[in-house]
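The next block holds one structure in the form of structure tokens; read it before the comments.
A protein chain is absent from this complex, but the other protein chains hold their places.
Order of writing sets the labels: A, B and C. Residues in every chain begin at 1.
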Amino acid sequence: VIPRYTLPEMAAVWSDESRLRHWLRIEILACEAWSRLGRIPSEDLDAIRSKATAMVDRVAELEATTNHDVAAFVQAAAESVGPAGRWIHFGMTSSDLLDTGLAIQLRGAADLLLAKLERLLAVVRDRALEHRETLCVARTHGVHAEPTRFGHKLAVWAFELARDRDRLRRAREVVSVGKVSGVVGTYAAVDPFVEEHVCRELDLAPAEATTQVIQRDRHAEFMSAVAITAATLEKIAIEIRHLARTEVREV
Amino acid sequence: VIPRYTLPEMAAVWSDESRLRHWLRIEILACEAWSRLGRIPSEDLDAIRSKATAMVDRVAELEATTNHDVAAFVQAAAESVGPAGRWIHFGMTSSDLLDTGLAIQLRGAADLLLAKLERLLAVVRDRALEHRETLCVARTHGVHAEPTRFGHKLAVWAFELARDRDRLRRAREVVSVGKVSGVVGTYAAVDPFVEEHVCRELDLAPAEATTQVIQRDRHAEFMSAVAITAATLEKIAIEIRHLARTEVREV
Amino acid sequence: VIPRYTLPEMAAVWSDESRLRHWLRIEILACEAWSRLGRIPSEDLDAIRSKATAMVDRVAELEATTNHDVAAFVQAAAESVGPAGRWIHFGMTSSDLLDTGLAIQLRGAADLLLAKLERLLAVVRDRALEHRETLCVARTHGVHAEPTRFGHKLAVWAFELARDRDRLRRAREVVSVGKVSGVVGTYAAVDPFVEEHVCRELDLAPAEATTQVIQRDRHAEFMSAVAITAATLEKIAIEIRHLARTEVREV
Partner (left out) sequence: VIPRYTLPEMAAVWSDESRLRHWLRIEILACEAWSRLGRIPSEDLDAIRSKATAMVDRVAELEATTNHDVAAFVQAAAESVGPAGRWIHFGMTSSDLLDTGLAIQLRGAADLLLAKLERLLAVVRDRALEHRETLCVARTHGVHAEPTRFGHKLAVWAFELARDRDRLRRAREVVSVGKVSGVVGTYAAVDPFVEEHVCRELDLAPAEATTQVIQRDRHAEFMSAVAITAATLEKIAIEIRHLARTEVREV
């Protein structure tokens, strides 16, 4: 992400701090679940809950040695807790963290985009009504074709933006799934209750069946929805730029 | 489309014959609407209904001169009718035909894909249940990792195929829209009732607001849904090919 | 290829007739080589040379049964010759035909593109000199920025077109390679002299080492060169369209 072109709140969603905070939250929730299952003693859970942290600098330092981001994180979190830290990541695999954490980030990004899109849609809709009688020219290949209304142009955009919003909403749902099913997704070393608990607390749906990872069709749908929205915005921007040309000066 | 890799029924959806048949249907329905509005005399409508045809060869012949596919079609259809043929395309613009016809073709293609997908999904689901206890090995980077069940592998595919089907169903809806709003979409020369009638008879929704064309975000969503489905199928195919390697021979 | 947007001479390069003609040429040249090696009797070679044909219709008919284009072609060619037809495709694999034939077609396409590009470059260069003092305005984001010369704009295009031409020339060379090395490229069933003879007669370089196919980096370079040229042409076309806008009318 290039800082100059990134909203601070979007940068925050994708920051290392956010990622590590989500991972830590997942680990603590997993320990809670194991504790309810009688696997982790309550004093250990208390230690984990009260002490566990994962600082960006420490993880980076360990990653320089391990060359594996999740391993470095688990080590950092464990050492912050002390002896009870050995329960961190119990029964889990890297993708349980990577993919569940990514789901939280994607949902956060979707929420930001949806809020912006709703606001834009409202503005365009209002302007469309305001200019429903404002005459202007419709062009074909840049050459004047027929008269139209400026409000009509805006209404076309408003309906398209509404479809973009609907696609983004569905995409938000489809990526809001978590996974704590362990290596190759078979629950061989992890009780399904752990996944259930972690996902419930994070307001994610548990993925129905997975391999080592959550299936990528979900992320593909998300990227498609974002890409189609971006294409709408680009189209609007190009048209506005044309209408602002020195020789046109319509807007 | 490469004949060897195309299902005959899919080739039929995209054939020149189908396209011209849809265009003719749209023109006749538009004439019906104009007739109800009192604009086209009923004897002219009768002539149009009973005589209008548009043969591929004749259209190709005219297109060689006009260099414009819709103009060639309109001329061919008009001359097949005789004097009343002058009503063909009355008040309309090329994109009214092009985009409404395309909607019928895309819906037809979606129906074929959905039927195949439902069948595949049912087979994979059945096999998943059948092999729910069949042990096999899960691999990471092609190297044996952990035991899993063959039915588990299939279940992952089944759930993904079900999502693909849902995406295709929604994409089918979003492209099932027609447009008969004339040049630059302003209904300047065409009564909105014409669009309403044409779309109702073709079981399409009228596009809410358009420029000269139906907005392309609809087609982009369709292509995304098809592309994501294709990626699922490719993934399954690659895995099956691996399992069929001389050294593996699992399937 | 869409007929309306395709030059007839480019369509001819890619027609089924051309493809089959190239394949037949390759087969006959291979038989010549085998004959010089003493493997094919001279009367058989005479029969092949004088009678071998491969008609599009007959190949299509056989392909409907075999479902394999090269197999259908070989059968059609063989039956056109009679008993000596059994030598057709002797020691060869499908890709020997497919890839060597494709090389001839790509070279043909490159020649057409290069001829057009040279002509365009000459025109733009002449106009650049003609308008070296014609004042016009340079725009940034469509808004007037600074005065420039129309000839300067054209000179920028001319130099870019010259680079496009150079890239296409190199791409033409890199795809002008043939292969007659048999299954998986090992010459197990075919003498290297066959490849040498076929390539020499077709003015292609023999590929240095291949698998079953000629390596695809060659085709990727070709497509890149075409794509970059197309981007230049699109840029020029968009600029000209802007300059022709109703409100601008500079060209």
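We adopt the following convention: a residue touches a chain if its C-beta (ideal position, glycine included) is under 8 Å from a C-beta of that chain, and two chains touch if they have at least 3 such contacts.
Remember, it's a predicted structure, so these values are computed and weren't measured experimentally.
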| field | Of C:63, C:99, C:160 or C:195, the one touching the omitted chain in the full complex | value | C:160
| note | Given C:56, C:143 or C:220, the correct residue touching the omitted chain is C:220
| remark: Full-complex touch with the removed chain, picking from A:27, A:44, A:69 or A:96, is A:69
| task | Provide the residue numbers of chain B that touch the chain removed from this figure. | result | 139, 141-144, 241-242, 244-248
| remark: Listed in rising order, the chain A residues that touch the chain left out are 4, 63, 67, 69
| note | Absent-chain interface residues of chain C come out as 138, 140, 145-149, 152-153, 155-156, 158-160, 163-164, 167, 170, 174, 183-186, 188, 208-212, 215-218, 220-221, 224, 227-228, 231-232
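The rule we apply is simple: only the chains that are shown with their structure count from here on.
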| Centroid distance [mean C-alpha coordinates] between chain C and chain A, Å | 46
| said: Can you compute the centre-to-centre distance for chain B and chain C, using the mean CA position of each chain? Integer Å is fine. | reply: 33
| Which chain A residues touch at least two other chains? | none
